[in-house]
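Heads up, one of the protein chains got dropped from this complex, but the rest are sitting where they should.
In this document, chain identifiers A, B and C correspond to the written order of the chains, with residue numbering beginning at 1 in each.
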């Protein structure tokens, strides 16, 4: 946990070439940087290279700003997309919820137990029923009703709130609304959803009903980044559980909650730990 | 295993009513029948009732023919679809294979180790490469080449072989050919396939390639009864395994083999033990 | 869910004989009883027979008291241990917790979301830290401090509270105290624990530390009925999750929470639905 020890995370993506690891690790070592964890991945198909380093902050002899300056020539040489993040500064995560409580309650409990390293400036919902649960956690709850036909004003309001609270990451904790394209674009790679099926099965509405009708023996959940194409965004995490003929539709809904909340929590944790790198329509997950 | 002790299996499906269990179990008890295992299922949605009973053969005071006669009035009263099978008579299973060996080798090994209670009169393949493996098991191997365009004669031949070998059940052990509609119809509920994806994801050809492109975090396999609608038949068994960004297409193919062979073996075993009852486009599996 | 439709559950255990199913289902049918779900199990090793029936309450032409009278002769004839329960009357579940919140929070959330069909008259804890969370749910929180050496008075108090609240079932939601033998005996078959290992591995204290030291690739959790022999009681439910060399002791503790809470919730649900029958040192679970 970053709580115990301050860590810098250096994330790099660039076209693969000989010498990248050497160049990056040399500059880290030159400034005394102690690597706590390192992960690399060469994608043979696309020819891209991905790297994640955890550096013990106290070991680095220069500050982050200076490190960034030192690193820039290498980054330019290898045409890197990169960033380094100081885990002492918690990310701000805004949660969007609707009526269902299970994912939201699970995330709030993890946060409250210090198992989720972030700040939650507010929860936004189009319903009021979860207000008291959210407020008990000391988090402000903002109600934004969404019209049945005129949804635009609500989403304007939601984006305004996300921005005014300085959100780094937005989580749709069973928000159940289709996100407008401009909002998808604005928060690209920072907007996580949990879909209640093992995608690409059962895209769209009522996946448990479809799963019941099809007679599948496994139900699942998928956490992915939201893009303009419904349920087509890069998948971060998936899991399934076994069901059988005895399970009615409402059993699938109930049983699925456990998969949904676990998958969303794992995806968010990996996202917050900078373990997820989007690569086209897919993800690299360094876990 | 039926090898240890002779068992009769009584399978019943009918519209649900009060008193069915009582009527069936009474007639079994009247003739001294000792129930080794019993499973029932009331489908609340369709109003159908399903039942599977294992009766110790040695406990029954009458023979099967007589039992069938005794049972007929009840069956008619409740409009039952039913059968009773003597496990002393092994089912005949014809395996259809193509080039890939993993499912076939797995089934043959289970059969050879007495873990699959059936007779395998022959293996039919459109390739020659698995002949020696099959023949080592003492099973006859029949090569039926399938034309690229003119496939009809081959399927005529295959149906002829299936019938002349008295097959009760036909298994497509990665047969990789689309079964013509009349063959689907002829062997309805007796023709098992293994599809190399967790259906309904990735219907049709090249599911691992599609899974790779989509970037899923789980791959799977599905065993189902073959119907005229490709990959739409009633699902018997499914399973998945975890994959990640490091896995290339060929890794998915390799890893998937383990899921495919396990899922097919479980499905076939349940089928042979009369544990699977087809109900419309779905199955009841009493396991 | 019993909430939707009132159900009677009839649970039977007796020495196996021909005719039990017929006798029981006949008497149910005689009184118009509609079976919603039925499960049987013949234990070939012990010669015992187990049965669980769900009867639609509205279909029964007589009331429960009368049914019990009707059933008594059969029960005596077959030397049955049996009971029938009206699901309209919720069971009372007292939860015992210590400092850790994950299992307690999970159970309370399920209860609060109507996914756990019971009444929770109170939560008893030897710490104060979870008071506010419990009270937010509208449940009374009772603090019973336990002395480091003199534990007896605390357990006297706890048993008194359990009894005065009319508890049918007691759940140790990571209570972390060894239950005295007389308390084990008093609530035999009604006292559930969650142990944070896949028993029988890592009995006793600090299982995650032991798992870390042993270098296992799976960690798990076990829910069982408490008996006088520590961690030796009949197992109700178990599950595991994959871990690796990168996981430190504190990671195992954190990751294990998800397994613990899921396993305990599944076990409690099965217990409350009368799906668990203790048979010596083992359980029959009709799920």
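Side notes on the structure shown:
We take it that a contact is a pair of C-beta atoms (placed from the backbone, for glycine too) under 8 Å apart; a residue touches a chain by one contact, two chains touch by 3 or more.
The model shown is predicted, which means the values in this text are computed figures rather than measured ones.
In the complete assembly, the contact with the undisplayed chain comes from C:44, out of C:44, C:81 or C:99. Among C:58, C:72, C:164 or C:281, only C:281 touches the chain that is left out of the view. Within the entire complex, the positions of subunit C that touch the omitted partner chain are 41, 43-45, 198-202, 213-218, 220, 234-240, 244-246, 248, 279, 281-285. On the side of subunit B, touch with the chain left out of the figure occurs at residues 1, 37, 101-102, 105-106, 109, 112-113, 115, 132-133, 136, 246, 250, 254, 257-258, 262, 265.
Although one chain is not displayed, subunit A still touches it through residues 18-19, 21-23, 25-26, 28-29, 32-42, 44, 59.
Keep this in mind: only the chains that are shown with their structure count from here on.
When chain centres are defined as mean Cα coordinates, A lies farthest from subunit B.
Judged by shared residue numbers over all numbers used at their interface, subunit B and subunit C contact each other through mostly the same positions, with over half in common.
Taking the mean of the C-alpha atoms as each chain's centre, subunit A and subunit B sit 41 Å apart. One inter-chain figure worth recording: subunit B and subunit C are separated by 37 Å, centre to centre, where each centre is the mean of the chain's CA atoms. Shown for subunit B are the residues that touch two or more other chains, namely 41, 44.
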